[in-house]
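Yeah, one chain of the complex is gone here, protein chain that is, but the others are all in their spots.
A and B label the chains in the order they appear, each numbered from 1.
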Amino acid sequence: MSDRINEKKFTCIMCPLGCEVTVKSNESGQITEVLGNQCVKGEKYARDEYSHPLRVLTSTVAIEGAQFARLPVRTSGLIPKDRIFDSMKEIRKIKAKAPIKLGAKLIENILGLNVDMVATRDL
Amino acid sequence: MKKISTDIIIIGAGPGGMAAALKAGEAGVKKILLVDRLPEPGGILQQCIHNGFGLHKFKKDLTGPEYADTYIKKIKNSNIEVLLQTMAIEITKDNKVILANGSDGLIEVSSKAIVLAMGCRERTRQQVSIPGTRPSGIFTAGVAQRFVNIEGFMPGKEVVVVGSGDIGMIMARRMTLEGARVHAVTELLPYPGGLTRNIVQCLNDFNIPLHLNHNVIKIYGKDRVTGVKIAKINNKGEPTDETFEISCDTLLFSVGLIPENELSRMVPLEINPITGGPFIDDTYQTKRPGVFICGNAAFVNDLADYVSCEGEIAGEAAANYVNGSLNTVTKVSVVAGENIRFVAPNFITRTDHVTLYARVTQQMRDVTVSSSGGIINIKKQIIKPSEMIEMELDSEKLKKIKELKELVIDVRPNK
Partner (left out) sequence: MYNVAIIGGGIVGNAIARELSRYELSVVLIEKEIEVSFGTSKANSGIIHSGIHDDPKTLKGKLCLQGNALWEELSKELKIPFNRVGEILVARSEDDLPVLKKMLDNAKAIGIPSEMVEGKRLHELEPNLSGKINTGVLAPTAGVIPPYEMTYALYENAMQNGVKYLLGSKVINIATDGKSFVITAGDKEIKADYVINTAGVYADEVAKFAGADNFRILPRKGEEYILDKRLDNINNHVIFPTPSPISKGVLIIKTIEGSTMIGPTADDIKDKEDTTTTEEGLKKILDFVRTMIPGIQKKDIIASFAGIRPVSNTNDFIIGGSKTAPCFINAAGIQSPGLTAAPAIALMVADLLKKSGIRLEKKRKFNKYDKPHRRFTLASNKDKELLIKLNKAYGNIVCRCETVTEAEVVAAIRNGAKTVDGIKFRTRAGMGRCQAGFCLHHVMKILSRELGIPEEKLTKRGGGSLIVKEKR
């Protein structure tokens, strides 16, 4: 059995302590150990960050006919961290037309991730 | 000059001013005038397109514009009169506010109470004395934020961020997402100036190096920035000979916020030199009766949520002042003790509930936040200058505080 151990460090953001949590994993990527956390929230955070880190993505899209040149948008839920730049590519394709209402969907089910890109203000 | 009279005039329609206006309305005040020099309400929130707002206040994770919208819609549905693109240019000795805009000209407002909510501005490169040339391409992070998020321009392509304040880190991420390369963030102190969450999600996520104990010591570039020299800083705060250079075309400064106090000085209100804002009591009234102040114009707080809370207290207090029921006779001074940079508000007058905010001078682990008379006793595993300490005082604690001459707040390491 291979005894190669991989280590990845994460700074936990669940409370101001900001513990540095180390996730150890074996060659096939399975988590073998989690160290450095001071509570269970920290362990969950590290495990999630290791296996499937998720983020909210906020950005702006071009908008015509509005008071300002850009319309702020956000993902309606969390998307995988490694899809952020692909999502940005999709966002850049959008040219919205005023008027837009807060919550309006500018991209539905972005990249098939079951999350929409919505406007975060009326404009 | 056009002359109008109102019950309460609120200067600034950001998260502080809007909360104050709505609360004053709820408290029964009939005539409320909310003024802002921008073409729309919301203040700085409209350019803060990132999330993280409303976690405390609404238990929701909102973006700046969404947070602002909550208040804006309530104001639209109220009797509050809103004057936009209107700037308060003067507060006279007898508390009259002079406004200026293009359509009305000058307006003299006589008001029973004034609430100041002008927010804050950013410390500049010049104020941190970085020598070198003065090319284009140097921005404070907030200005870059405006350009990217509202005007639709990229301030630059190769970026160095000076200072690890939250705005700097947020913009490091924002610029990266929009195709710029952020080469580094430098931080003078041994610890970051912003939230850990931002270090992780703005810097680590994008492999942007954070150089603690480092500072930019020279700027190069004749017409436009071409690079910077960065030095390691020793524990006396001085640059060492360990230096390196980064070629870049853009510098973003995130080196602190300062309350907007032009109007405050005009009243004139005595300015607390540590916070940069006026001295206030726990009703957010200043030393001039009838003049209240809230939000970052009073002292720089961490979150828009806290600012809105302050706004509500100020709005309610202004309402009480207008109907003659504000009682702030008994004052106990709140004093910053050991390891505390400042405490706000500066005086306790209330008997029901008060939230004190304190900022510490340095990062410390395993400490106790304490006060005179042992009234406050909070153990903390970690405290940082970037994270405000909140102390909730209930009626019981306030009763004890009334017995004291002054309330000194300290932070000391646990033995």
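Methods note: a residue touches a chain if its C-beta (ideal position, glycine included) is under 8 Å from a C-beta of that chain, and two chains touch if they have at least 3 such contacts.
Keep in mind the model is a prediction, meaning the values are calculated, not measured.
K.L.:
Among B:His56, B:Lys74 or B:Arg121, which residue is in contact with the omitted chain in the full complex?
P.N.:
Only one listed residue reaches the unshown chain, and that is B:Arg121.
K.L.:
Of the residues listed, B:Gly156, B:Pro192, B:Gly227 or B:Gly277, which one is in contact with the missing chain?
P.N.:
Of these options, the touching residue for the absent chain is B:Gly156.
K.L.:
Considering the complete complex, identify which of B:Lys76, B:Arg265 or B:Lys399 is in touch with the unshown chain.
P.N.:
Residue touching the absent chain, from the options given: B:Arg265.
K.L.:
In the full complex, which of B:Ile4, B:Ala100 or B:Val335 touches the chain missing from this view?
P.N.:
Checking the options B:Ile4, B:Ala100 or B:Val335, the one contacting the hidden chain is B:Ala100.
K.L.:
Specify the residue from the set B:Thr133, B:Ser333 or B:Thr368 that touches the hidden chain.
P.N.:
Spelled out, the listed residue whose C-beta touches the missing chain is B:Thr133.
K.L.:
Looking at B:Glu178, B:Asp205 or B:Asp302, which makes contact with the chain not pictured?
P.N.:
Looking across B:Glu178, B:Asp205 or B:Asp302, the contact with the absent chain belongs to B:Glu178.
K.L.:
Touching the missing chain, which residues of chain B?
P.N.:
For chain B, the residues touching the absent chain are 1, 37, 85, 87, 89-90, 98, 100-106, 121-122, 124-127, 129, 131-136, 140, 142-143, 146-148, 150-157, 178, 217, 222-224, 249-250, 262, 265.
The rule is short, and it goes like this: only the chains that are shown with their structure count from here on.
K.L.:
Express in whole angstrom the distance between the two chain centres, defined as the mean CA positions of chain A and chain B.
P.N.:
27
K.L.:
Spell out the part of chain A that touches chain B in their complex, as residue ranges.
P.N.:
Result: residues 10-13, 16-18, 55-60, 62, 67-70, 72, 74, 81, 84-85, 88, 102, 120-122 of chain A touch chain B.
K.L.:
What residues on chain B touch chain A, complex-wise?
P.N.:
Touching chain A from chain B are residues 39-40, 46, 49-51, 61, 63-66, 68-69, 148-152, 177-178, 195-197, 199-201, 204-205, 381-384, 387.
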